[in-house]
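A single protein chain has been omitted; all remaining protein chains appear in their positions.
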Amino acid sequence: MTDYNFAYLDEATKRMLRRAILKAVAIPGYQVPFSSREMPMPYGWGTGGVQVTAACLVPEDTLKVIDQGADDTTNAVSIRNFFARVARVTTTEATAEASVIQTRHRIPERPLTDGQILVFQVPIPEPLRFLEPRETETRTMHALEDYGLMQVRLYEDIARHGEIARAYAYPVRVEGRYIMDPSPIPKFDNPKLDRSPALHLFGAGREGRIYALPPHTRVESLDFEDYPFTASKAAGQRCAICGAEDSYLDEVITDDAGGRMFVCSDTDYCATRVAAQAEDAA
Amino acid sequence: MYVAVKGGERAIENAHAWLDDARRGDRDVPDLGLAQIREQLALAVDRVMAEGSLHDPDLAALALKQARGDVIEAVFLIRAFRTTLPRFGASLPVDTSQMQILRRISATYKDAPGGQVLGPTFDYTHRLLDFDLAQAPDVPPAPEIKAEPADTPHILSHLGAEGLMQGEGPGGPEVPDLTRTPLEFPAERALRLQALARGDEGFLLSLAYSTQRGYGRNHAFVGELRIGHLRVSAHLPELGFEIEFAEILLTECESVNQFQGSKTEPAQFTRGYGLVFGQSERKAISMALVDRALRARELGEDMDGAPAQDEEFVLSHCDNIQSSGFLEHIKLPHYVDFQAELELIRKLRRDAAARQAAE
Partner (left out) sequence: MTPLLKVEGLGKFYGRHLGCADISFTLWPGEVMGIVGESGSGKSTLLNCLAGHMPPDTGRVMFDTRDQGLRDTLEMSEPERRWLARTDWAFVHQNPRDGLRMNVSAGGNVGDRLMAVGARHYGDIRRQASDWLGRVEIDAGRIDERPRAFSGGMQQRLQIARNLVTGPRLVFMDEPTGGLDVSVQARLLDLLRGLVRHFGLSAVIVTHDLAVVRLLADRLMVMKDGHVVEEGLTDQVLDDPQDAYTQLLVSSVLQV
């Protein structure tokens, strides 16, 4: 495929994206508008993440793509193949080997390190969107740090359910300033964002927004002093394949009699543990 | 022991092979040529060009073939291609009064310089299935007369000369480009028109219809609808003169709407404007009505929450590539989010049951 530029986008577009990324890094948690391009995959399928990844990639990079924590889900495969074709970069499934990881809905279990870039696909970048549908209003609310309404919603959750009833896309406050949507990751993953040594970039293609968490940024999940945030997951379960108790688990229905099992959602984490156990046994 | 589902890669390859096979269909039926699509499904080609915002009938025909006739999918193919093209510059504004007319009608004047031309229209056909068409009949050419070369000035310009039609004022020095700069609100009219020109025909039709039914009503007449060919030229600084580089088919609609006047302006007519690639008058009329509805704030009209008057609502939702992509993304795996919801629901139910037991 020689008719397209390295990593698909033309250099002028990449320059525009990099400017937006730099601005986003300079103002952690602030949503930078950018002129999103039509990509050869549909809006809502990771076009924001793909554009950010395309702007970051250099030929020496090693790319990993996951969806739901897994390397082999169909959309992850599709995006990885896309970059293998248009950028000819090395791809990997190993978190430790990747220099750029594009993800949808998960953060890898293995802690990220200095120099790694994690690119999130974001459907709705605006954490206030479900409280206020108008962009003109929500931008003003961010500008004025007018976040009372968000806290009111959390109050309402506790009043009604006895706890904050948010399981994913749990809002965070970045460096004590902007409220940010961490994308639809389970809240189990939220603590991984706090002071991570890796660079986290968020791309929302349809909505034309890029935002970022530079390395070592303070990220707090919103809560109340007497109802502190907890990073929950399936209670009292362990992975049926590798036995992990500390990873986020997917539930799998095994028969039609209510049988179910739990397995790691992060396939690389699970496979690495299984391999290590096999080695120990040998 | 359970093994996590593998083979996404092969599944995708096989699905694509099946798609190619299904697209071709029964091999005993001749393969569809692009020229056939371009010539005989011309209005579908026009719609793909308009919403794909790329004027190239051959590419649009290819996209329609590749998309198996799914127009939005074809628009998507064109958009994804268009986005990779370098942008050299902007053409000079086209002067639609210079159009070589195929069709030109007015609902406001019975006759005007240049006359009314019905052109190749479905209007006044009886919508009876023509079973002869199934037999590939010979179609005799339509009768022709030699047209007198005549100017066809815009009908609304006559109102303008009388001072009864609000002028539009000069445009900005730079043409805004929706595809190169992020959309921000409030958006100027040029940008709104750009978004509407590539907006989904069905969405704009429904919005325009809603204004007629009272949601942001501003009674509209079709002042003029014209379809025809126009030459497009550009000024090349390197050459120091203009060159013509294309001839394109356009549909233009100017609506005439009432305006009660304001503190500073006397009562006069105002204009809604629609301009679309190809022959697409439903879209052009819809666009004109929606354009006029979106001017409510500027004209100080009542804003009663009608969707068609709401710039943010219209511009954020008129693009069918954005909307269909996001709509269809909910069929992608959401195991993780769903699992999180599942756990939350179970926990809330456990807690509620425990509270009930305690009471």
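For reference, chains read A and B in written order, and residue numbers begin at 1 within each chain.
Methods note: a residue touches a chain if its C-beta (ideal position, glycine included) is under 8 Å from a C-beta of that chain, and two chains touch if they have at least 3 such contacts.
Given the structure is predicted, the values throughout are model-derived calculations rather than measurements.
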Which residue of A:15, A:160 or A:216 touches the chain not shown here: A:160
Chain not shown: contacting residue from A:11, A:146 or A:246: A:146
Residues in chain A touching the chain absent from view: 143-149, 151-152, 155-156, 158-160, 223-227
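Following the convention adopted for this analysis, only the chains that are shown with their structure count from here on.
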Length of the line joining the C-alpha centres of chain A and chain B, rounded to whole Å: 34
For the chain A and chain B complex, residues of the former touching the latter: 4, 8, 10, 12, 33-40, 42-45, 47, 67-70, 72-78, 81, 104-106, 123, 134-136, 161-163, 165-169, 184-188, 206, 208, 232-235, 240-241, 248-252, 254, 261, 263, 265, 267, 270
Interface residues, chain B side, partner chain A - complex: 1-9, 11-12, 76, 79-80, 82-84, 86, 179-186, 312, 316, 321-322, 324-329, 332-337, 339-344, 347-348, 351, 355
